[in-house]
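Excluded from the complex is one protein chain; the other protein chains are retained at their positions.
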Amino acid sequence: MPVVENNANAIPEDWEPKIIAFCCHWCTYTGADLAGLNRMNYPANVRVLRIPCSGRMNPQYVIEALNKGCDGVLVCGCHPGDCHYVTGNYYARRRMMIFKRLLEYEGLEPGRFQVKWISGAEAGKFRDTVMKAVEDVRALGPINLTREIPYFELPAMPDDDEEAFNAVPEEVFPEEVNA
Amino acid sequence: MSAQEIIRARAKELLESGEIATFIGWEAGRFTNQTTPLVITDAADAGKLVFNEYCANTLAKYVTDVLARGKVGLVVRGCDSRAIVRLINDKVIKREDVYLVGVGCPGMKDRKTDEPLKKCTECRHNNPLVFDEMAGENAEKAVPEDRFAEVKEVEAMTAAERTRYFESIYAKCIRCYACRDVCPCCTCRECFVDQRRENWVGKQNNVAENRFYGLTRVMHIGDRCIECGECERVCPMDLPLMKLNRKVIQDMNDLFGEFESGLVISAEPSVLTTYELTDREEFM
Partner (left out) sequence: MSRIGVFLCYCGSNIAGTVDVEAVAEMARTLPGVVYVETNKYTCSDPGQEGVKNAIIEKGIDRVVVGPCSPRMHEPTWRKLLADTPVNPYMLEVANLREQCSWVHKDKAIATEKAKDLVKMAVAKVARLSPLHSTEIPVHKKALVIGGGIAGMQTALDIADAGFKVTIVERETSLGGKMVMLDKTFPTMDCSACICTPKMSEVGNHPNITVKSYSEVESVSGYIGNFEVTIREKAKYIDYTKCTGCGACETKCPSKVINEFEQGMSKRTAIYKMFPQAVPSKPVIDAEHCRMLQEGKCGVCAKVCPTGAINYQDEDKLTTETYGAIVFATGYKLIDWKPLYPEYGGGKYPDVITGLQFERLVNASGPTEGHILRPSDNKEPKSVVIIKCVGSRDPNKGKAYCSRACCMYSAKHAHQYLDKVPDGRCYVFYMDVRTPGKGYDEFYMNTVHDGAQYLRGRVSKIYKEGDKLICKGEDTLTSQQVTVAADMVVLETAMVPADGIDELAAKFTVGRDADGWLVEAHAKLRPVETNTAGIYLAGTAQGPKDIPDSVCQAGAAASKVIGLLNKDKLESNPQISRVNEALCQGDGACANICPYGAISIVEKQFRENSRKVTRPVAQVNPGLCQGCGACTVTCRAGAMDLMGYTNESIMREVDALCQW
């Protein structure tokens, strides 16, 4: 069903990817701090939002971020087996596996929603993950999710002839039997 | 005796004996081959009950509306019984709250076209899985070969085509929430869409808000969906909602083992509220 193009405008020259990173407090946030302590350099396109555990990660936050114009979302937590809360990331792993597939089923490019396990010691992995995410999203361009209801071209009728189109559907005057 | 006669007789007896307070079945509608759900409290009304091949509505969710009056009797086919199991597993009702009169289902027809309903052609369990008694025999019905055929169809499209496809769906959605209201898995006391404080989803009817609703609905019911197809049937915009539900079901099936919800009454946690140490690792 053709939707009229509404996002076909060219990428603005000063466009920079916006990426939100949901990081668990105990591992990835610590790793991100360590990257700072080691004065590592990574692109500023990522903003970290601290959550206590990747198990706290509600898929609805991701939809909100993408809907409201984030070009990419990262979800990071402790390595499975290292969760500060013992099991949180095991649940997150299942949920995110399903959710990522669902988003991609709806056409989202895989690079826009990434999940990574980064420990508190893996400052380098945090930097690399951020750099890769920014690179991926930059290559994909600004997010192209339609917000407003676009104008539709009327769908082609199965047998596109005037007669069928104008015929009064029977349903309008159904015979009343039990009334 | 035909199933319809047994249902009428049993509803009468059960109501008269006081074993149940209400009985839910179908009655003939106003139009040819139309039926609507019927709740009776008086044994004298049992004669209004019908059972034919146009009983499209699933009855289980009406139980939650009339439960306050006392024990509920209802007719259950495969889908109704799975919905009842779902409600019990979600602790919305208890097994002893309902008296289930099972009936074998040959598959229902669309009253307008007289073709089998889409949901019935996709049905894998047409005979009741849980019941207190059977009205007549189990019915034979062809089981579809590929449960996920429609998902595969969509998966075969390119990403851009899928974006368009689903955006056109969200563009048509009028957010009437009929899919939510009919769903036996949607049993929250207040739906997230009505929560203004968190403001999960805005009041506007636009693609973005509808996408939020659509995706979240699937994430909320995906690990419980009994594949009754009622959401799709009641959608006034004819949106292919089962294509979303079945996607999640298919993935859970592939990743976490054979998945079919609402088959047995159990206290087992759902697929997404449990885990295995051996789950696939994709995020390292």
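Every chain is named by a letter (A and B) in the order it is written, and numbering of its residues begins at 1.
Everything below uses one rule, namely that a contact is a pair of C-beta atoms (placed from the backbone, for glycine too) under 8 Å apart; a residue touches a chain by one contact, two chains touch by 3 or more.
Nothing here was measured: the structure is a model prediction, and the numbers come from that model.
Interface residues of chain B facing the missing partner chain: 68, 90-92, 187-192, 195, 197-200, 220, 267, 269-270, 272-274, 277. In the full complex, chain A makes contact with the omitted chain through residues 18, 20, 25, 29-30, 32-33, 35-37, 39-42, 44, 47-53, 55-61, 64-65, 68-70, 84-88, 91, 95, 127.
As a convention for this text, only the chains that are shown with their structure count from here on.
The geometric centre of chain A is 29 Å away from that of chain B, both derived from CA atoms. The part of chain B that touches chain A in the complex is made up of residues 28-32, 112, 151, 154-155, 159-168, 170-171, 192, 200, 205-209, 211-212, 215-216, 218-219, 222, 244, 247-248, 251-252, 255-256, 271-275, 277, 279-284.
Those residues of chain A lying in contact with chain B across their complex are 1-3, 59-60, 63-64, 67-68, 79-81, 87, 90-91, 93-99, 101-109, 115-117, 144-150, 152, 171, 174-179.
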